[in-house]
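Have a look at the structure that comes next, please.
Excluded from the complex is one protein chain; the other protein chains are retained at their positions.
And now, chain A:
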Amino acid sequence: MLKVSFFVTVFSGLVAMPALAGGSGCSDTSLLATAARTLVASNAASEIKVPAGFVAGIAADGLGNARHIAAATDGILFVKLERLKNGKGIFRLEDANKDGVYENITGFGNYGGTGIAIKNGYLYASSNEAVYRYRLNEKSEVLNPEAPDLVVTGLLDKRQHESKSIALDNAGNLYVNIGAPSNACQLVDRTKGSPGQDPCPILETAGGIWRFKADGKSQSYADGTRYATGLRNVVGLDWNNEVNELFVMQHGRDQLSQLYPEMFDAQQNAETPAEEMFMVKEGADCGWPFCYYDLQQKKKLLGPEYGGDGKKVERCAGKEQPIMAFPAHMAPNALLFYTGNQFPAKYRNGAFIAFHGSWNRAPLKQEGYYVVFVPFQNGKPTGNWEVFADGFAGVEEVKSPRDAKHRPCGLAQGADGSLYVTDDVKGTVYRITYKG
């Protein structure tokens, strides 16, 4: 098993290939050496398609299941890994000679997870049940890599929708997504004929965004506030500093046609329900598990587990409505409001969204696997969404998610206004810059 994983590692880091040129090839020691070297960054041009004037390069490669990414004001990057790589859960990336290639990579943290963010001199990172923070010095070096503060603990992790994505506001608060370990709160999850639970007990400890003190110690449910509810699973979220509000991307429910074949066919299942973007204020109820958003009818509809028939609205009229809706199942895994000056004016204050790519459109071809842009002004979209960066999958058509060579998962705005995109298949970090 170990040997196989090293082979995979070698393939993920093409930059390390020259290291093998003079070697005998198959011996364990050369492979071990090569595996270690894959953490050295790559400057190969990427195959990512971006609008005219932009350039997409590879800042680093072979980092493992790279989930979210955070950029410090001095250009240092931190990447959170879903599973440990070489025993580390967080990588610190430094580009000392400022050529866009992050050649100094060090690791710390002994837990997997998704969330990572920087605020007021602290690096915050999440496991699937806790949030930790690390003190950074003026060079963005981690002062307590082995002894972080435990800020939040004891959050629900039942494997499904386990990512604890995080965002911070400017008033000392930390927002944590707690995804519902369920598709639509059926009595027996994802089982045909099992009724929806009403009320849904999951909403007491999951299916929403919880707010905690950013400088608190060992906080759990009793110390926090359920800030927003009715959110099945949010992986991408960001604090919008222009309007000082939290914005989130919900992963909509799965399996309408598998659970209700008499009501929905494969085509309808592939296109419904929409992935929704919300601006959430305290107390917002976005409707899960009772409601889903139909992109074609542009309406929030009652779910079939709760008496819905693909037309009924009922209680869903009173739920929070999305500020924008996207095609079904594309899995928005990161949201970033762009505040830099490097990109042209139209991008300022707009939203970038990394779509990880679908699986629940099968048997139809999959969708997503790209980064989109939505123009914004004063916290409201001012135009439709457009694909900004595409080609991560590396194939013409993704029939099955495993066809995709890379899947966009995290976004960060660098100190110089560059946009960084992480990939959690091979751990590639892309850097997108504007050259004009």
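By definition in this document, a contact is a pair of C-beta atoms (placed from the backbone, for glycine too) under 8 Å apart; a residue touches a chain by one contact, two chains touch by 3 or more; residues count from 1.
To be clear about the criterion, contacts and distances are computed from a predicted model.
Within the choices "Alpha/beta fold hydrolase", "Cytochrome c domain-containing protein", "Phosphate transport system permease protein PstA" or "U32 family peptidase", the name that UniProt assigns to the complex's undisplayed chain is "Cytochrome c domain-containing protein". Residue A:N360 is the one among A:S127, A:N360, A:Q413 or A:T428 that touches the chain missing from this view. Checked against the hidden chain, the listed residues A:E94, A:E162 or A:E271 yield one contact partner: A:E162. When the omitted chain is restored, the residue from A:Q258, A:Q297, A:N341 or A:Q377 that touches it is A:Q258.
Of the listed positions A:K49, A:R190, A:K213 or A:K312, the one in contact with the omitted chain in the full complex is A:R190. The set of chain A residues touching the chain not shown comprises 1, 3-5, 7-8, 10-11, 14, 17-18, 20-21, 25-26, 65, 82-83, 159-162, 188-193, 255, 257-258, 359-360, 362-363, 399-402, 425.
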